[in-house]
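Of the protein chains in this complex, all but one are displayed in their positions.
And then subunit A:
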Amino acid sequence: MKQHLQNPTKNPPPTTTSGSTGVVTDMRVIVPLQGVVQGGGGGLILGSIIPCALFYFFQLYLKSKNRSGDDSAAPPPPQLPEIEPPGGGLQRVQSVRSIWSPRGSNSQVSSRASFVIKQVDNPYYVGLEKSCLDCYDEVCNPGGIIQLGFDENKLSLDVVQDWLMAHTKCSIVCQDLQMNGITAYHPFDGLSELKMAVAGFMSQVMEGRVLFDPSQMNLTSGVSPAIEMLVFCLADLGNAFLVPSPYSPELTFEVKHTTFQLHDDMESLDRDIKWRTGVEIIPVPCRSSDNFSLSTASLNRAYNQAKKRGLKVQGVIVSNPSNPVGNLLTRETLYNLLDFATEKNIHVIANETLVGPIDDKNQEFVSMAEIINSEEYDRKRVHIVYGLSKDISLPGFKVGVVYSFNQTVLQASKKLMRFSSVSSLSQRLLVSMFNDSRFVREFIKINRERVERMSDLFVGGLKELGIKCMKSSRGSYCWADMSGFIRPYSEKGELELWEKLLNVAKINATPGSCCHCIEPGWFRFCFASLTEKQVPLVMERIREVL
């Protein structure tokens, strides 16, 4: 009896062994059970123990199965890092103290930190780093790399410079405000003067079609923290956002940074440590045949796919004008997007760049704020991000705006601003700059003219080389189709061309694969950091490679 009692618990796997050794296993199963039955008494106890044990082992088995199943279903796993002790072979000196330390000397950084460290390999960052180290300069370093990967507008710097020369002192010192005003603690979410000024500026840009409410704004130190903060506020771990691809190569870091976590599954047998990125990005592929515009059908498809994978979709992140393609979202697209969001009950984060009204008849910039104002949508699901410093080409100022209609999000992000607040000095400068509406109007006009001229020059130059660009409405970059020049027609071919451009031609462009473009051979060129004189040089360098 005792023997029987032990047997089933000791040998539960018979149920999982294959049929080839059938006879033996059968015997093993049957005999103990028969024994139990015939043994009579204690049936109740045994009857409870056996299924429990069986069940327990089942669970174990299923767990390990599920685990591997998960893996294959998961999206391109975010480069699972083997977490190796950082600072590898630190030479240690034998001091009295160090003998104490029980296990290895080097103090490890957190696993999520090692994840961040390993994330560099993306060509976008490689290119940026490389071109920073060996920067082109007409006089000092004519053989250096020309930076076309970083979206930065240097075309109108002189205008800003003149203004700053004339007004810096005044905007900071000669106000009746005391010094207190700039050096003291100020609300983390931004000075109310600047919020007012920004609201005024944005309304002006929208030609009065929308009135912005300063109380719905929070100011952050740039666009990145603004997006990061919204993602943190809107999504829990394991949730997902839909993002029309191609999208900005920096978005991945922005979305994932605060949320990626280490998930240590205690129940797993092998105790493997598994990475789960907290918030996923689900790309919604847009194609060149549709001019890379967003369709509801593809949104729906991506949404359903995500659902099938068990991910809860919390929202859509769009940028308008789209980065890297540069086209504007039409009014119709925005309506469809909001309909979609309403239908699925999810959020919309719109990353908008305001460059003022454009004269182009067939294209018009429509802000999400305008749509939401005019229609009976639930405003609480719409959150808009503006890169202030980008709009008036002051990238170093690093000021971003979160504009939301959702009180909870506003409250929370206001408190989170403690982690990325803007220096009051820069805020003061911006206040007086925005309040000088004549200057702003003039600046916008001059800047647009210059960007357009540059765009014509650059796109024209590419055309001569046989490279076509997407018709970009504005923005300081263009999205060029070099698929004719890559061989093989795949991501590999694209990266080869990128490498050639970087190392041979000494030009840093952003390959489409970094932007998660589904079609190979597209490149983003940011031309606004060039001078007109440099364009022929760039074209010459590209020509050589082709």
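The rule we apply is simple: contacts are C-beta pairs under 8 Å (C-beta built on N, C-alpha and C of every residue); 3 or more make two chains touch, one makes a residue touch a chain; residues count from 1.
Throughout what follows, contacts and distances are computed from a predicted model.
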Per UniProt, and picking from "1-aminocyclopropane-1-carboxylate synthase", "Proteasome subunit beta", "SUMO-activating enzyme subunit 2" or "Myotubularin-related protein 9", the hidden chain is "1-aminocyclopropane-1-carboxylate synthase"
Out of A:Q161, A:S215 or A:N503, only one touches the absent chain, namely A:Q161
Among A:K169, A:R301 or A:K445, residue touching the chain not depicted:
A:K169
